[in-house]
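With one protein chain held back, the other chains of the complex are shown just where they sit.
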């Protein structure tokens, strides 16, 4: 338990009470978004529309948008219409003092660090999509299906008095990898991982990569991405023990490329395992992966976190990225690797599972577990 | 020497005589193309236009095109106009009996095998771009910069009496890989290779992949491609000894994907080396790679076979595929691999260096070395 | 009234009874698809999954697929998973004798003509997406929001005894155009239409256009498309009178191009009107367009058939094609035309509103109006 009160089931009762009585004023949890006009901010607004638990009440972006309505400020780039209510919200400064409890931060890394701390100090639950605090020893990088217990780390944060906290979601390419590796770690142990990514352009934010550079082309380099992909998984997949994360010990080598695909990071992975399972056993490990968080039936949870496709040319970004509303990870092509043990392909939606949806799932988990009071 | 006569320098004299007196009738070497209407056939016709040594006199494709002019039969897909003279050639059956000496075969694998043998038996020099005979023990898979001596293997072919022969060019993805590996083998020895390819759609021929499947998508599977990429390099990079190729012993693991790029195969490679050179030494090995064939100044030779780019986001298909008329291989991003020794990126133009241009270079090498008489 | 019985409200009662008692066996209307494996067939299967009124019981495609399960036979290309129940259906011959009432025909035009007649003769309601019968004088080309009364034409068909009929949906590019023109015709009269289309590649079916031809390219020609776009609207927009359609008299000039967009036909339109309304009046005509069929609240009806966007760079295929589940038509950029009166841009989802969804809406209309008995 992170905090002394309230007891978990009391919190759940509260939530359920409020949710059941959804016609009353302020039954939903008020939430806000920092960096609301960017591509991840837009995706969050899309996903929060009609969310059963959360109500969007606060939006902030760069200073020059202050005072505008969101509709005026944003260059909306999603295929569903800008939700009307969000469009009418006025953009405010990126400062605490707003009447909401959970803050989703999609700020650029350059400014995210300090702003997120300010909000945590002021008692907000900050779900950060920036890399700024990910490697801080007291900040968990959470994937609820993988490391829900890392949440305990929050008790080490200096914001306890105010009940504020910072929780990071992983790098968008690390999420699909970590989810695919998790069952292999649980069942067989993983000693080495070689990964080559083909990352969608939405991962570069907006405006991101000029179309002149990406149409009919591949860019075999993404600033700082290989560094993150080789470091974050150790922490994500590590073990929480005595108030700290013991990083998962395995070797990771990555190569990251940007490809002309709108959404969906495809990763070609080779792994060396501690035990030597058959291919059938590996596939079974994925198919039977059923982490405890699934039992909570969170609104943003996928039906299943992992799907294995036996059809030889799957997964493909266009065909599987939207699986379970973009929250499932698709795996395919498992076969022997001549150098390590097995190779396979994994795919995840980078702005949903890899960013906005992943952050939302963390928030839902926190609420369900009683760590958000309002 | 493969054949007793003519001595090499005599042949060269003949060629040079003829080339110098280029205004006379039939001074160029007459050549033909099987499978002329496909994407590789079209590329060959483009490259043969105004070729200083070769004159295109014979074209064949599927039966249903017989008797049509090439212009009528082809759905020309290249950005330079269909050469006028080629457009007027009548398509003939895929059978020997035509008045030319070198036959470029761009036939589908399903039919290439027998037709190529028929031409070789009839005394033609067949440069095959199909996979049919590549793994035959007496057929060299040639890259003149890598294994010019493999040509000796031809003496084992049963067509000696007629002076016919079959020579294969490698799989389009294997060419870039083998060229990048060759200097590493020469300098340091290579023990293991892990390669992930992102292959251009032109490699799938015409019509190839439906645009519905490839726009905004990646297909992580190419029929039989990984098999070829894991097998051909051993032979290509092997040593010719006593009438046979001793395959180069190293482990290769490959994953092949199809990406929405028109031309240019990008490959992300990790290698384990026998010796442990510094990164500078590896780069120097590539930059100083100057195989003997360069001395011959063949018309289709690149200025340099390999270029190393130190700019961190190169090579890119769109920017480097046309380097040295599409015949150079571009390399970049050399850095330590956490699992093997080094990782890097390599790029080659798949329908030029990887197919039509690669075949042309073989033919030029043969002519220069005196193995083509006309 | 087309048929003497049952009276419309009786039929409605029946439907509503069955729908309300949806837990009972066979309460849904059994339907089938001819040409089920193509891109429109796939889209229909997607849209029929969980349809409140229809149950898919019969699938047919080319002869070579007979006896296979749909899952085995299809190369599924949609971003949502193949519905499980449809995947298990066995493909049967394209022949009457199957136990269902409505037949959606997505057959290629070459074979659709006769097969559709055979089904109509056998008493099936055939909703045809092929062009074969569109210009037959007794076959309505229906868009329920535009010309619901054209259904009367069916009484002229020779299948009355068996209660069978053939109803066509328009060409995919004609649908967006006709819907955008309809309010202008009602309010102001239309004398001339100049339209340039930029059509998505899914409109070419599967495999359709090779990716080699369409990546980084535009093809300014679509076989027979301009002919259809210049002829069908006259009939679609015509008036039903005394058992025949009086074509709407206006001049149409079209130019059709294929663009590298997955879904969504964009059309740049100039119109000459009989009256001379202000731009505001034109926009109001679109925004207030509320055809009677909207009152029926059919399952596939869009919330509104037409949306006008005042943002200067809309509509865009990627942003608006999925509006109202792909059934709404988006319009934008209304401004004076220097040659005709006004110009504007219109967009519609070609495989939903323009094909499968448009056909489904017709079927729903027929059911609601009491013309389908089961």
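The first chain written gets the first letter, and so on, giving A, B and C; residue counts start at 1 in each chain.
The rule is simple: contacts are C-beta pairs under 8 Å (C-beta built on N, C-alpha and C of every residue); 3 or more make two chains touch, one makes a residue touch a chain.
All figures in this text were calculated on a predicted structure; none of them were measured in a lab.
If you put the hidden chain back, the residue from B:216, B:230, B:341 or B:364 that touches it is B:216. Residue C:194 is the one among C:51, C:150 or C:194 that touches the chain missing from this view. Taking the complete complex into account, A:215 is the one of A:192, A:215, A:244 or A:296 that touches the chain left out.
Only one of the listed residues, C:121, C:163 or C:318, touches the absent chain: C:318. In the complete complex, the hidden chain is touched by one of C:137, C:220 or C:243, namely C:220.
If you put the missing chain back, the residues of chain B touching it would be 76-81, 215-216, 262, 318-323. Residues of chain A in contact with the chain left out of this view: 39, 77, 201-202, 204, 206-216, 260-262. Residues touching the missing chain, restricted to chain C, are 192, 194, 196, 198, 213, 216-221, 230, 251-253, 255, 257, 259-262, 266, 268, 270, 312-319, 332-333, 337-340, 343, 345 (touch as defined at the top).
In this text, only the chains that are shown with their structure count from here on.
Note: the chain lying farthest from chain A is B, by mean C-alpha position.
Rounded to whole angstrom, the centroid-to-centroid distance between chain A and chain B, based on C-alpha atoms, equals 45 Å.
Averaged Cα coordinates give chain B a centre that lies 49 Å from the centre of chain C.
Within chain A, contacts with two or more other chains are made by residues 216, 262, 318-319.
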